[in-house]
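Every protein chain except one is present and positioned as in the full complex.
Moving on, here comes chain A:
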């Protein structure tokens, strides 16, 4: 299960909405071993694409250095799908390299109708996808 604050949830959705029609991506870091997402870090989608995302390689290095220095890990890795449901694609699965992370997908497919944004969370371990419950709380 992913437990996340309403504030972080809303920041992720706002980022996805803002970058639409491109895919948005980022991380929520938290203290190593805690499983608690705390620090919202929106990332630039270097691919600037409606169908693909990739963290810029220099930004990626800086991010991991910073997390290392602060004894953090990527608790949540999020990105948006702009025209399909919030479910990991084959591409998502083949590049998922953080078995300890919650992979959050937001769909902005219905953004024009301003409908509800799908916000779903998955574990992706060795090519296997498991959806998990998302519990949104006011505070931890």
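Criterion: a contact is a pair of C-beta atoms (placed from the backbone, for glycine too) under 8 Å apart; a residue touches a chain by one contact, two chains touch by 3 or more; residues count from 1.
Basically, contacts and distances are computed from a predicted model.
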| field | Undisplayed chain, where the name is taken from the UniProt record, one of "3-oxoacyl-[acyl-carrier-protein] synthase 2", "MoaD/ThiS family protein", "Spermidine/putrescine ABC transporter ATP-binding protein" or "Multisubunit sodium/proton antiporter, MrpG subunit" | value | "MoaD/ThiS family protein"
| query | Which residue, A:16, A:77 or A:106, contacts the hidden chain when the whole complex is considered? | reply | A:77
| note | Residue positions on chain A contacting the omitted chain are 23, 25, 27, 43, 47, 49, 51-55, 57-58, 60-61, 64, 73, 77, 79, 81-84, 88-89, 91-92, 95-100
